[in-house]
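In this view, the complex is presented without one of its protein chains, the others remaining in place.
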Amino acid sequence: MMSLFRRWSFLLLLFIAVLSILAPFSLSVSPNQEVAPPFSTPLWLKRNLPPTMKITLSENILKKNIAWPYNPPTQIHLSGEITLSVPSALVLETPTQKFVLHHLTVGKNTFDIDGRDLSFKQRLNFSPFAQIPSELFSEKGEYIFRVEPDFSAPPEMRGTITFDIKGGRWGLLGTDQRGRDIFSLFIAGIRVSLIVGISATLLASLLGLFFGLISGYAGGWTDTIIMRGVDILLSIPILPILMVLAAYWGKGLWQLVLILSLFSWMGTARTVRAMTLSLRDSSYIEGLRGLGAPTFYILWRHLLPETLPLLLANIALGVPGAILAEAGISFLGLSDPRIISWGRMLHEAHSFGAFTRGAWWMLLPPGLGITLLCLIFLDLGKFLEEQIDPQLKGALKQ
Amino acid sequence: MTEMKSYWWRRIAGSLLVLFVVLILNFFLFRLMPGDPVATMLDPRFSPEAKAELSKLYGLDKPLSFQFLLYLKQMITFNFGYSFLTGRTVWEELATRLPNTITLLGSALLLSAFLGTWLGIQAALKRGKWIEKIVLWSGAVSFSFPSFFVQLLLLLIFAYAIPLFPLRGSVSVPPPIGFWAQLTDHIWHLILPVGSLVLLGFGGWALYVRNLMVKVLSEDFILMGEARGLPEKHIVWNHAFRTLLPPLLTIFLLSLPGIISGAVITETVFSLHGVGRFLLEAITGQDYPSAGASFYLLALLTIFCNLAADLLYGIVDPRVRFERRGR
Amino acid sequence: MIQIIDLSITYITPSKSVFAVNNASLSIPKGEIIGLVGESGSGKSSLLMAIPRLLPSNTEVSGAILLDDLDILSLKKDTLNTIRWKEIALIPQGAMNSFTPVLTIGKHIEEVLTFHMELPPHAIKQRCERVMKEAGLDASYLNRYPHELSGGQKQRAAIATALACNPTFLLADEPTTALDVITQREIVETLATLTKEKDMGLLFVTHDLPLAAQICDKIAVMHEGEIVEKGSPEEIVKNPHHEHTKQLVKALLHLEGEEI
Partner (left out) sequence: MKRFFILFSVAFLLSLSFPQEGYSFDMSLFRGPKIEDLYLVIIRDPDAQLLALEKDEIQMLTDIARPADIERLSQNASIQMSLAKGFHGFFFGMNLRMFPWNRQELRQAAWEAIPREKIVRDLFSGYAEPLSTFLPPASPYYEKDVIHYSSDPEKAKKRLKDAGWTWNNKGILTDPEEHRELPPMKMLSPTAQVSPTTAEIAERIATSLRAIGIPLEVEPMDFSAMIARLDERKFDTYVLAWQMTRDPDSLFAFYHSSMDVQGGYNISGISHPQLDDVVSRLRWAPDEEAAREAASESQKLLSELVPVIPIYSRYFITAATSSWKGYVTTSYTTADNIWSLFQLEPAQGSMKPLRWVLLDEPRSLNPLDTSSAYDWNVLAFIYDSLLAIDPETLTDLPWVAESWSVDTVKKDKHNVTQLTFHMKKGMLWQDGRPLTSSDAAYTIEYLKNHQLPRYYDSVRDVENIETPDAQTLIVTMNSTSYWHLHNIGGLPLFPRHVLEQVKDWRSWKPSQTWLDKEKKLTQLMGSGPFIFREYRPGEYVHLTKNPLFWLLNNR
């Protein structure tokens, strides 16, 4: 067993499991919380994007200078609740141009304008497809944001105007289409993929073991019935069953595990049955039966330990299948949107256009995460297989 | 030879039983699913009476038992009635799609099986060399990469960034004239989809064949082959591979039905007109006749493959044939 | 004549290396049956397997094995292949599944004939039937599969295959161990008579001294990788020198009760 602990896959699995257990406490930001504008890029991506800024004008400060050495921001938002003594305009002066953002009337004004509103684009007579932030902040240099009276008299103003300039940069892996932090989603995703992968395969293997042993040992009618049952289950495609069961049982995590295990035990059952058949006729089992040992005793004390190593290898190799099945199911939209799993993240990134947006930092982490988890279990499976059958030791052993 | 025949009759009877149970399950499967297909034709211009008239057309208002008998007749006579979604007969829908899916999945399966087998054998022969490393790693990778992730990446790189292959469909528009021009154009279109499926599939084969081959090569009769002064290539192919053939063929046949699910994703990403996509749409769209027909065909394919695998195993491996006769 | 001069064989495993044979020397003249006797693990099978260079790859072999004037150990692969089965044929242990399960016995014999002798197809067919008859099997067994034959029949088929290219030397590695006593006797007798008739040299490896004593012209005794004694059967049984041979002979006497 010792050599197991030195294996890279085991250590990595341990690390990931610990990470997913610590996740809820250690993460500063909860996965479901909206933290930044959607599709913001990660901080380390050197696209020279500006930091998020908030510029406010109030009673005595009617003018603010902004030094702007950056590329254009991704989002701007203008909001305020003010009362004015004189009609004036909210103006943004760029090094070369001057834009009137909003006309303010005498008395009370409340407004909430976003760079993406079509009406705002039309008011500044840009094309409906223009990106306002890059039109306004197109050059680097000195910008002035101020309330400019229509006529000469300086206005008195009560209340505040806030000008949010969002840099569109956030955290380690940016944000998804709902502005949630992808990194915390990624960490939270481990839990589901692990739980689904391991528990589905465990359940399937137990079912397979149970049916395999019984049909192998009992033989005769029970054997044919179970084997025909296996044939029937194998010839029904999983897809519609999942939809019917998902529609009936609802879409929780454990329903998914149950459905997955219900449809992957047949393989194990067949291998266990084959093994039991060959062991059943071996001399020492024959001898035990001769001594009058009850069937249960024979199964439990003798046949089970024989099949165990094979089972372990089977489990380890089954987990990747379950993880990929979960990713496939969420790709078809059958999984519960509230459960954060890598499969779900990959699907949402794909359907909200991450590929066309070139947002590889949204696609690679879950995709590679799934692959890594599968590789780990494959390696463990191979290790266990080699324990059972040393010849298989390939050149991989370092 | 009588025991042989009785064995086969029992096997065929078993399969027919399985088919019948599958038919019943399929029938109730869709009636169980909540929802009513006509309801999905949501259109303000459809008055309630119009909708009622439609469901009468599709025979949905008849009692369940009548629908079941109708269903059985349709399945056995292979005319599957009208698809709710398209109004055309289901057979027509399948007929236009089956060739695409068969060429896609058929060639992908054959290529990955051959490539995988050849690589598996080389890996077993040259233990410890780089080729074994490749096979072990490619086997692992092909088990763990989510398929649409890989396929979209391939599409982006080899069809968009480097315009080597076409972006979509199985024929360019407007289509070239002349049989050979169309054939090469069709093959040119299928290189990327089939290539991606092979990339995802050959690893599994290579790993499986390598493990089998390692076992066979350690057998005594291989040593005896060398003792008989036979050339190495002859031993590998006529003795080692020949013993490997039966399990390989069975796995090949048993994996046939399983690859249908791969079609759904590949056909979406590469915009191919196939059964996979049609299947998914029929399910989500409550299109009973089309979905029922597709599953009936899939069940038939699975049962046929199981039977064929049994038959072939007997032919290819004399031991099994002898064993059956004895029992 | 096959001459083995100071042959030593070591098995190298990742943990340690094992000395199976320690500079043994033995010669097998044409027309004689040489017995090699020793308990299991004494290195006798390794010695036998070393002659046609069939030892596994993790072995180191030193010394020389001469076939008349050719040193087999230094031969190139393809010349070795011309010698194998043409000059030196191997009869495996009964327990080994020495035939490819998916090919008929006939196919095995035809294969060897096509590779080693240029014979027209009908001559090959004739020759197959002849060697089967010589080995005491009916020709109809040619199109039977290995698993359809009993242990004894499989051994006779092995002999037939060995005779196919009428080799000059036969190496029999405990050919009768897994068989019952009666079939054992028949197989041994067939082997002995065929060797004499065809004036072949036979190396007969066994742990069964009495059996060797009956058919062998000379016997060598191996113990823990070394040949401790050589001589005619009578010398070995009458005055065994080495301690180990004495015990073997004592076991023999006890069995039969009186002096030979």
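By letter and in written order, the chains are A, B and C; residue numbering begins at 1 in each of them.
What we mean here is this: a residue touches a chain if its C-beta (ideal position, glycine included) is under 8 Å from a C-beta of that chain, and two chains touch if they have at least 3 such contacts.
Remember, it's a predicted structure, so these values are computed and weren't measured experimentally.
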item	value
Where the missing chain makes contact, among the chains that are shown	A, B
Omitted-chain contact residue, chosen from B:152, B:227 or B:298	B:152
Contact residue for the chain not shown (choose from A:64, A:116, A:140 or A:302)	A:116
Residue among B:6, B:79, B:96 or B:218 that touches the chain left out of view	B:96
Contact footprint on chain A, counting only the chain that is left out	37-39, 112, 114, 116-118, 121, 127-131, 177-179, 243, 247, 251, 331-334, 336-337, 347-348, 351-357
Touch list for chain B against the chain that is not drawn	33-37, 39-54, 57, 82, 85-89, 96-97, 100, 152, 155-156, 159-160, 163, 166-171, 173-175, 268-274, 277, 284-286
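Heads up, the rule we're going with is that only the chains that are shown with their structure count from here on.
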item	value
Chain closest to the assembly centre - both centres taken as Cα means	B
Of all other chains, the one whose Cα centre sits farthest from chain C	A
Centroid spacing, where centroids are CA-atom means, of chain B and chain C in whole angstrom	52
CA centroid of chain A to CA centroid of chain C, Å	66
For chain C, residues that touch 2 or more chains besides their own	none
Junction residues of chain B, two or more chains touched	none
Sites on chain B touched by chain A in the complex	14-15, 17-19, 21-22, 25-26, 29-30, 32-34, 123, 127-129, 132-133, 136, 140-141, 143-146, 148-149, 152, 156, 210-211, 214-215, 218, 257, 260-261, 265, 279-280, 283-284, 291, 295, 298-299, 302-303, 306
Chain B residues within the chain C interface of the complex	219-221, 223-231, 234, 238-239, 242-243, 245-246, 316-319, 322
Residue ranges of chain A in contact with chain B within the complex	224, 228, 231-232, 234-241, 243-244, 247-248, 320-321, 324, 327-328, 331-332, 343, 346, 350, 355, 363, 367, 370-375, 378-379, 382, 389, 391-392, 394-396
